[in-house]
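Yeah, one chain of the complex is gone here, protein chain that is, but the others are all in their spots.
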Amino acid sequence: MKVRFPESADEAVADVADGSTVLVGGFGPAGMPYALIDALIRQGATDLTIVNNNAGNADTGLAALLAEGRVRKVICSFPRQHDSWVFDGLYREGRIELELVPQGNLAERMRAAGAGIGAFFCPTGVGTPLAEGKETREIDGRTYVLEYPIHGDVALIGAHRADRAGNLVYRKTARNFGPVMATAADLVVAEVREVVEIGAIDPEVVVTPGIFVDRVVVS
Amino acid sequence: MKVRFPESADEAVADVADGSTVLVGGFGPAGMPYALIDALIRQGATDLTIVNNNAGNADTGLAALLAEGRVRKVICSFPRQHDSWVFDGLYREGRIELELVPQGNLAERMRAAGAGIGAFFCPTGVGTPLAEGKETREIDGRTYVLEYPIHGDVALIGAHRADRAGNLVYRKTARNFGPVMATAADLVVAEVREVVEIGAIDPEVVVTPGIFVDRVVVS
Amino acid sequence: MSGSARTVDEIAAAVAADIPEGSFVNLGIGQPTKVAEHLTADSGVVLHTENGMLGMGPLAAKGHEDWDLTNAGKQAVTELPGAAYFHHADSFAMMRGGHLDVCVLGAFQVSVTGDLANWHTGAPDAIPAVGGAMDLAIGAKQVFVMMTLFAKDGSPKLVTECTYPLTGLACVTRLYTDLATFDLGPRGAHLVETFGTTPAELAERLGLDLV
Partner (left out) sequence: MSGSARTVDEIAAAVAADIPEGSFVNLGIGQPTKVAEHLTADSGVVLHTENGMLGMGPLAAKGHEDWDLTNAGKQAVTELPGAAYFHHADSFAMMRGGHLDVCVLGAFQVSVTGDLANWHTGAPDAIPAVGGAMDLAIGAKQVFVMMTLFAKDGSPKLVTECTYPLTGLACVTRLYTDLATFDLGPRGAHLVETFGTTPAELAERLGLDLV
């Protein structure tokens, strides 16, 4: 359905429900949808599952959402950072659940959700604690672990520029998880630096076609 | 390893071995690497398995390769066309093997080969003759068929432009199978319309990074 | 009931009228491509072609063909503002991941519960060809089929169970034919409207209970 351009980040996340799985773009600050996360903090949804590469830094953004006790579970590859004290504290107190996922699996499992793949055999993690209890299979002499899709109710992503058809382009390594998350959630909200008219983005260079994007806000 | 720029299409395909699986880009004429196919015909490799969306048209290109009796098997989604008489004749005489694959599976199975995926559960073809004898599984209430990668010894693809680092861009729907095939073969040869200096293709718009490309010829 | 059986153009117009504004739509090769002629520009409908494009425009004018820009039927087409190109795996991931709102297909047979047979007659000497039909059948949120309701030999093409090789199970949601439109689902075929015939006549000719 046609992309919408809400007046504000608050309006864009107004209907995120308690208990939602929220895919949050960004790898460190690059591609992080700060305005949407701040709006989600104001919005109040709780009991959330957050999917991001990390688990929040310092006291702002995702860390602030965690600090408010609104996140039940984090699915990520790398929670531990020099400034991840909010997550660290909640985790040590047993107040937050962690599903630790190798970074490539995080990306590929979201891709699978977006591509209609029910599960896939993957070589990452074989023989390691992160594959414990998972189905394995030998195919053509190599061992693989069966991994399942990660689907979001909502994706909040950062992009560089959108056109009025919702087509997105990113900038440099800020692209990271955005294009994959945009395919993997029911409701996709993109925060961009500018919106341009239809025709102003060359069809050859569109990274996320508008079909994947529901709402765009400028921040 | 570093991309090479052979003098001719003949030089670019000189070492294709008998018995190879050759992924051939293009969807109809768009993206078809005509010069590389003609060179492969002159080169003489035989007992080939050809992967393409179709099985040759009229009497040139893939159809000419088939007519010379050099192809043992075709893996494709749509062999039957108004001008596929070469394939039709060989098939009816039992002189060529056909593996018919839904078009999405063709693309996704090559992507799996390029991405290190051992196999994947896919919703296409469930309950149809093309899933007969294949493993199926119900996941979250939906039935899937297990599909395996298609890996090429060689990929011959058509692109629009290359830079000296082997980065490729395509033009319009001629992009089709090229970027996927480039990830799925041991030796990747691209036929392009022009080669430009490094720096002349914007890193944001590269579709196939040079890491996937072994040889580039201009035609 | 309307007065007379629908022409292919009338069927295509009916399909087009039922496509919600702003939908992303794939039109199968053959008769379904006619639906495009009945979509108005202000419908905001965006056409997908599985060979790697959203925002496909009409066929290229004669003499202005660009053979790098073709549809799934390998005809030269055009590009609309706001279009996007992508490769085949991304294109089918889009389709199979359930992102298209509607696809419109032709059929040899459709069952009352929405099974589709449209790729192979099952004739022993036929060379099989499937293309993207099986991917489209399971991928789009809604699958519309347009066809004549009876084959040339008079046999019904809406059946209790398909006898031709299947394309997909329980995938067709709406069936548009010359004589009637049906909603299909787990509970069977629901007759929406008839053209040039009555529900009672139709049920008898089809030999089906219509719910």
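Note that the chains are named A, B and C in the order they appear, and that numbering of residues resets to 1 at the start of each chain.
As a working rule, a residue touches a chain if its C-beta (ideal position, glycine included) is under 8 Å from a C-beta of that chain, and two chains touch if they have at least 3 such contacts.
Since the structure is predicted, the reported quantities are computational estimates derived from the model, not experimental observations.
A.B. asks: What are the shown chains in contact with the chain that isn't displayed?
C.D. replies: Output: missing chain touches A, B.
A.B. asks: From the listed residues B:18, B:68, B:97 or B:204, report the one that touches the chain absent from this view.
C.D. replies: With B:18, B:68, B:97 or B:204 as choices, the missing chain is touched by B:204.
A.B. asks: Per the definition of touch given earlier, which of A:46, A:60 or A:77 contacts the omitted chain?
C.D. replies: Looking across A:46, A:60 or A:77, the contact with the absent chain belongs to A:77.
A.B. asks: Of B:28, B:56, B:79 or B:114, which residue touches the hidden chain?
C.D. replies: Candidates B:28, B:56, B:79 or B:114; residue touching the omitted chain: B:114.
A.B. asks: Of the residues in chain B, which ones touch the absent chain?
C.D. replies: Within chain B, the residues that touch the unshown chain are 1-2, 111, 113-117, 163-165, 167, 183, 198-199, 203-204, 206, 209-212.
A.B. asks: In the full complex, which bits of chain A touch the chain not displayed? Write them out.
C.D. replies: 27-31, 77-81, 84, 87-88, 91-92, 98, 100-108, 110-111, 122-130, 160, 170-180, 207
Keep in mind that, in the parts below, only the chains that are shown with their structure count from here on.
A.B. asks: With chain A set aside and the rest fixed in place, how do the remaining chains group by touching?
C.D. replies: Ignoring chain A, the remaining chains still form one piece.
A.B. asks: Starting from the mean Cα coordinates of chain B and chain C, work out the distance between those two points in Å.
C.D. replies: The answer is 28 Å.
A.B. asks: Between chain A and chain B, what is the separation of their C-alpha centroids in Å?
C.D. replies: Their C-alpha centroids are separated by 33 Å.
A.B. asks: Could you grab the centroid distance between chain A and chain C? Build each centroid from C-alpha atoms only and quote it in angstrom.
C.D. replies: Computed value for the inter-centroid distance: 34 Å.
A.B. asks: In chain A, which residues are in touch with two or more of the other chains?
C.D. replies: Residues 115-117, 203-204.
A.B. asks: For chain C, which residues are shared contacts with two or more other chains?
C.D. replies: Answer for chain C, listing residues that touch two or more other chains: 53, 79, 85-86, 92-93, 96, 138-139.
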